[in-house]
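Shown here: the complex without one of its protein chains, the others still in place.
Let's turn to chain A:
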Amino acid sequence: MRRTVFPNKVLPWVLLAPQLAITLIFFYWPAAQAFRQSVLREDPFGLSSKYVGLENFRKVFADPAYLNAMQVTVVFSLLVAFFALGIALFLAVQVEKLVRGKGFYRTMMIWPYAVAPAIAGMLWLFMFNPSFGTLAYPLRLMGIDWNPLLNGDQAMALVVAAATWKQISYNFLFFVAGLQAIPRSLLEAAAIDGANRRHAFWTIVFPLLAPTTFFLLVVNTVYALFDTFGIIHAVTSGGPGKSTETLVYKVYNDGFVNLIMGSSAAQSVILMVIVIALTAFQFRFIEKRVHYG
């Protein structure tokens, strides 16, 4: 194969410069700052700072509140990923069955994705606020002691519902595309062999959707981990107690409310490691093992 060689040595760099500058200024520089702060002990104003090595990390891992936040994050992410994928897949399959109005349903399904997380949080809060929520009232009438302000499990259910609702659209879109890529001949062959719809779905459609599902699983996990801050901030602010305080929310709370810079920075470095690990996992295993189309 003939290698293309560009004679100009400067031009490529000039063309790359804007992108490189953005990456450096908005990604590497803050990341470097986080690393620097994570080994320092500093007052909020940065008037005095002391190098403390890995002390901040040691304290973070010894803090029961951090372990609690980890547990909350795992539970929250699993629930959000499971429900967001499950419901989206169900809806996508149902829409595929439609003969008329497919386009209309698809469009309507995608709308919630355009809602900002904080707004989504407010919407759910208004519906389920124990004192003025429109849907809290019927819940009470049904004999459920609905009070997410004090009941941790109910608060968790509420943020999971809000976060799931927002992510279903995105998943739905990918599942619809994935379903369209499945050759009809396979399904017809299955039907001739006497497979019912359910059987055909679990033995043919679901396995063939695997690439989409795996991709969405990673995307949803990352979403639940990092993009749900706005929802949690608006709905529960991490409470009651610490029952909805995720790792990301704790970084915010410790750094910007409690002004403990070192610990907050150490926590964000840990989060960085988690993201890198997740991304590496995605590229290493999922991209290789899953066959596309």
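In the analysis below, a contact is a pair of C-beta atoms (placed from the backbone, for glycine too) under 8 Å apart; a residue touches a chain by one contact, two chains touch by 3 or more; residues count from 1.
Note that contacts and distances are computed from a predicted model.
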Name of the absent chain as recorded in UniProt (options "sn-glycerol-3-phosphate-binding periplasmic protein UgpB", "Sarcosine oxidase subunit delta", "Carbon monoxide dehydrogenase" or "histidine kinase"): "sn-glycerol-3-phosphate-binding periplasmic protein UgpB"
Which of A:L11, A:L259 or A:V275 contacts the chain that the document leaves out: A:L259
Chain not shown: contacting residue from A:F27, A:F61, A:F132 or A:F206: A:F132
Missing-partner contacts on chain A, residue numbers: 43-47, 131-132, 147, 149-152, 237, 239-242, 253, 256-260
